[in-house]
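Since the structure comes first, as structure tokens, the remarks are kept for the end.
Complex shown without one protein chain; remaining protein chains in place.
Coming up: chain A.
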Amino acid sequence: MTELETQAAISDEIAAIGKAYDAAGAVETQPRTDYPPYRSSLLRHPTKDLHHADPEGVELWAPCFGERDIDPLEADLTIQHGGDPVGERMVVTGRVLDGDGRPVRRQLVEVWQANAGGRYVHKRDQHPAALDPNFTGVGRCLTDDQGVYRFTTIRPGPYPWRNHRNAWRPAHIHFSLFGTEFTQRMVTQMYFPGDPLFALDPIYQSVVDPVARERLVATYDHDLTQPEWSTGYRWDIVLTGSHRTPLEDA
């Protein structure tokens, strides 16, 4: 690509896809892998329908992670260096549930994110914002017996990318999740309520259903906020693909 397209051109594409989705009337709950406004997806999505498979053998099980794998301190992204990181300290917590609403217990949750200035500790991040010597932006934890994960971190900033001219990602935290079986493995991103960049962002908008998109947005929770210390956000995650017979209704 020689010249980057404008935000207006990308926004028009996003709007056209949304309009066609509304007209079609079928409900989608996952992102489209074929979503041209996200230019990096153009050559990286299957063109054939996914092939139906009944899970068998190892697919009915998930890898087992535990106390041997993770230090409890890895859940606090603000204490990994000599000093306090710059930015809004916050707690992010929620439950990991399976497709039937049951807690996913003692399972691995991994997160990574940009710092408060929107800069990743990654050699390929060219954003000319300051690195924070006190913030790496990587955390891990195990869910507890109620399926609850909890991280202490700082609020990431939005950052520019080169999908199109003046493209900015809404602030987000990457989440990597395992369920009780292999088929539930997923990676996603958590966003913050009311972000003005939502409408402009082709990755967020690749989930074409507005109700489904909302499932990626955390809720500010004042009861989680701690006086003179940190803000609090709550975000529950429901995994796909439980092999168990789905409940009729709930």
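Assume a contact is a pair of C-beta atoms (placed from the backbone, for glycine too) under 8 Å apart; a residue touches a chain by one contact, two chains touch by 3 or more; residues count from 1.
Methods note: contacts and distances are computed from a predicted model.
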{"item": "Undisplayed chain, where the name is taken from the UniProt record, one of \"DsbE family thiol:disulfide interchange protein\", \"Malonate transporter subunit MadL\", \"Protocatechuate 3,4-dioxygenase subunit alpha\" or \"Acetyl-CoA acetyltransferase\"", "value": "\"Protocatechuate 3,4-dioxygenase subunit alpha\""}
{"item": "Options A:Y21, A:W168 or A:F182, residue touching the unrepresented chain", "value": "A:F182"}
{"item": "Residue among A:I79, A:L97, A:A129 or A:L224 touching the omitted chain", "value": "A:L97"}
{"item": "Interface with the undisplayed chain - residues on chain A", "value": "29-33, 35, 38, 40-70, 97, 99-101, 108, 110-112, 114, 120-122, 124-125, 136-138, 140, 174, 176, 182-183, 185-189, 203-204, 206-207, 212-213, 215-216, 236-243, 246-250"}
